[in-house]
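Below is one structure, written out as structure tokens; comments come after it.
Missing here is one protein chain; the remaining ones are kept as they sit in the complex.
Which chain is which? They are A, B and C, in the order written, and residues in each are numbered from 1.
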Amino acid sequence: MSEEELARAVAARQPRHTGLGLDAEKLQRMYRHMVLARALDRRMWVLNRQGRAPFVISGQGHEAAQVGAAAAMRPGIDWLAPYYRDLAFCIALGMTARDFMLGVFARACDPSSGGRQMPSHFGLRRARIITTSSVVATQVPHAAGIAYAAKARRLDEVVVACVGEGSTSKGDWHEALNFAAVHRLPFICIVQDNDYAISVPHRLQMGVETVAERARGYGMAGATVDGGDVLAVYEATRAAAARARAGEGPTLIDAKVARFTSHSSDDDQRRYRPREELEALLRRDPIERFRNYLMDEGLLSEAADEDLQLECTAEVDEAVTEAEAAHEPDPADLERHVFAEGS
Amino acid sequence: MSEEELARAVAARQPRHTGLGLDAEKLQRMYRHMVLARALDRRMWVLNRQGRAPFVISGQGHEAAQVGAAAAMRPGIDWLAPYYRDLAFCIALGMTARDFMLGVFARACDPSSGGRQMPSHFGLRRARIITTSSVVATQVPHAAGIAYAAKARRLDEVVVACVGEGSTSKGDWHEALNFAAVHRLPFICIVQDNDYAISVPHRLQMGVETVAERARGYGMAGATVDGGDVLAVYEATRAAAARARAGEGPTLIDAKVARFTSHSSDDDQRRYRPREELEALLRRDPIERFRNYLMDEGLLSEAADEDLQLECTAEVDEAVTEAEAAHEPDPADLERHVFAEGS
Amino acid sequence: MAVKTLIEGVREALAEEMERDERVWVLGEDVGRKGGVFLATEGLHGRFGEARVLDTPLAESAIVGVAIGAALNGLIPVAEIQFADFIHPAFDQIVSEAARIRYRSNGDWACPIVIRAPFGGGVHGGLYHSQSVEAFYAHVPGLKVVIPSTPADAKGLLKSAIRDPDPVMFFEHKKAYRLVKGEIPDGELLTPIGPAQVRREGASLTCVAWGLMVHHCLEAAEAVAADGISAEVIDLRTLRPLDTGTILRSVEKTGRALIVHEDNLTGGFGAEIAAVVAQDGFEHLDAPVTRVAAPDVPAMPFNHPQEEAFLPNPEKIAAAMRKLAVY
Partner (left out) sequence: MAVKTLIEGVREALAEEMERDERVWVLGEDVGRKGGVFLATEGLHGRFGEARVLDTPLAESAIVGVAIGAALNGLIPVAEIQFADFIHPAFDQIVSEAARIRYRSNGDWACPIVIRAPFGGGVHGGLYHSQSVEAFYAHVPGLKVVIPSTPADAKGLLKSAIRDPDPVMFFEHKKAYRLVKGEIPDGELLTPIGPAQVRREGASLTCVAWGLMVHHCLEAAEAVAADGISAEVIDLRTLRPLDTGTILRSVEKTGRALIVHEDNLTGGFGAEIAAVVAQDGFEHLDAPVTRVAAPDVPAMPFNHPQEEAFLPNPEKIAAAMRKLAVY
């Protein structure tokens, strides 16, 4: 058996995460982020039904795509131009349960907007998560601009922009990807393709199976990944980040995911999605899938998982209590921050 | 020799245009359109230098792409959403020399706009050439809409939209191509790639050699053709039109052309294009190339060509005389046609 | 004659016009199977099919641009922009294209399209689901701008808009959709675009408003009536073309003008009305032309206290009426 053959044989027997250079601790942290995000997400729906949160919008089903991508980023160094489903992404980059719940209750110290924006309109300066509007795809040119500045200033920074597949139909998305490709920017666009734009199905949104087909037309790298497989998304994003940092330009990643909930608390997906489809969805839970992987690899025990669930529930409880008790914004502050203060 | 081999042998000996089903008369008409367009174009620059036309913008170098495409269309049935370089295209679809010069002099009976728009902002209702603005790429969604209506109304119509390669960077271009692809519309987008958007070179405009690479990403057919070869453009457009009429959806054609003149009379391309590049251009005259083909095929004699040149010059002279003598728009009509009259 | 909601008026207009004329084509995001996020197009997809009630890709500029093209080839598109806040990406297609097709072609081409969009706040919509955008379009020659405030007008004006030979911007106040009820006459209802409507006669002052604000003004008028102030309330209904006659006749009678809108104060359409009154009603004015509007901050916050603080309401309007009446 030659050295080479031996190495290959070892690699073959080695677990996927080891091949990806991920250690147990990191995997457990990733799993925790997914579990916490799911717990927060579930709780916000409860709060909505209880009339304590007037509007909620969800990331359930997208967690693996988001946490897998975040795991390939350097928090505080790399940037995220998020969209409203990126709860798990933001948690993974350092947003706390309390930060999030302050937004759900639109409290004065909500770090995203001081209660000015709808919940899940994420922004967190300390984590380099930029402020975003409701107008889809507008953040993609911003991400390209951040990347241009990073390149111009010779900073070793990678910028990730997230959108849904429907948002790729917008002109801004095209203009941004073209700009990023022309300048070979350290830019990654992750499309979270959940087959629907509210009620509009994929077939009425685009004429291709995967939007990753568009990468070549811009002159950038493209990849389609199973967004339910956290390791696959990590691998694709890590490769994209490596390309970005090596000056080899941007990447377009299409992550196929499932939207478990209705579009938002104002929607009822049973109006436009067949029951069988909805039932099939539940068999695509990315968290369960990761849990099974960790257990198979002996990195998670039933007991440890139960503890984790309880821990996260407690964290959510505490966040809700604190956030709900926090001050509402002061009407007197309505006209603040239109322009720089004292300018 | 088998039937088949014989057929192939014959085909091999057959001139290109016969293979394309083009007869001598049609070829001569195509050539005439190119020559007339060039003569009109040259004259408008003279008028500009003489101070008789305040602004001109040119199609010199694009004639083969335009006339080749027009030859695959059915005037009065198929639609054109043109752009400002499409003089030869419009001539081929039925715009007269006089029609054009009325626009150059901004006369009241200019059929494009009654002298309201800049010259070369083409529109000709009787020829199904739609009215266009100066805002590039805005006509591409219009073309998609015309095609949607044709399909909805079960009309056998094909819609062609033209833009320059720079205009493909616009969001509207992307949104229109995506829409056309989703609905498999009888839509053809012809990009006339002359390497520049005013002074912005191709390398700063897009990260790919040919924008036809984007076709696949929309789920439509794509082709790159030598825009200096009128027969090649005819062949590509004919195939696209056949697809469109067969319900097989849209096509994106990238026609590589040369921009002989400065962008417009307000520009001087010597400021940003190297002299060698400008000299090389002149060796790419599509009209000369077609002339040589016709002569080689014995479809045009020196004498016939001279007659044609004289004929076209006379036609241009007459058009200029008539147009210049025509009435200017009446200031009293300034407020007409803001809304339907009598509504 | 039956009492219905404003959104029912919209729905009836669409259904009747689609029934009447097969060229009428509804397009927009989620207008199909879902029936629109506010259910304005509910039932149309099942009744008229996907081709005539089309769920478009998520691309507002294309929604308008494609509608323009379809109009050039014989359809009568009625485009829905899901929220007025998301109409901005289509600004160029509306302002540079739709509004100018006829003018720039010297009358050779026309653009008979309707663009519907829900606007306005007070529904916890936050910065991007609450905006008033009428001022941008009321400034554009070539466009008509209509804003109904009653179920009957929603129906009658929308039907007229669909039959109009030119582009019409049709803005519907989303809070009024179900809040505002009223009778809709049976049978064909075509309310002309242009004329304003005096909703309440009065002698002390003239109050001009549109959309939900009309109802706030009527409430305020009732409130100040107790103090002997009789406010005339004009529901503009059409912002462009503007019915200056009705406004000026009223000011001639009252000598006082109060303009109310939910949009930000500076550069809002109230400024145009104030300018017209100040120029052509000068001789009759006994007091300054007054505006009640939202403060100059970028749209209303999501949180309740600041949303409340942002919005004009009957109390704020009544206070302005009292101040103006005693000037």
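Operating definition for what follows: a residue touches a chain if its C-beta (ideal position, glycine included) is under 8 Å from a C-beta of that chain, and two chains touch if they have at least 3 such contacts.
It should be emphasised that the depicted structure is a prediction, and the values quoted were computed from it without experimental measurement.
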Chains in view that touch the one left out, judged over the entire complex: A, B, C
Listed residues C:135, C:193 or C:217, member touching the removed chain: C:135
Residue in contact with the excluded chain [from B:58, B:139, B:167 or B:210]: B:167
Omitted-chain contact residue, chosen from A:48, A:117 or A:237: A:117
Among A:37, A:65, A:182 or A:287, residue touching the chain not depicted: A:182
Touching the absent chain when the full complex is considered, from B:18, B:199 or B:309: B:199
Residues belonging to chain B that touch the chain removed from view: 54-55, 106-107, 113, 115-119, 121, 133-136, 166-167, 169-172, 197-201, 204-206, 266-267, 271-272, 328-331, 333-335, 338
Contacts of chain A with the absent chain, listed as residue ranges: 79, 81, 110-114, 116-117, 121, 123, 125, 130-131, 133, 135, 138, 140-150, 152-153, 155, 157, 171-172, 175-176, 178-179, 182, 336-341, 343
Sites on chain C contacted by the missing partner chain, in the whole complex: 61, 85, 88-89, 91-92, 95-96, 99-100, 103-104, 127-128, 135-136, 138-142, 240, 242, 264, 266-272, 274-275, 277-280, 282, 285, 287-291, 296-299
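By our rule, only the chains that are shown with their structure count from here on.
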Centre-of-Cα separation between chain B and chain A, whole angstrom: 46
Intercentroid distance (Cα basis), chain C paired with chain A, Å: 38
Residue numbers of chain C (touch at least two other chains): 56-57, 59, 61-62, 89
Residue list for chain A, restricted to those that touch at least two other chains: 169-172, 204-206
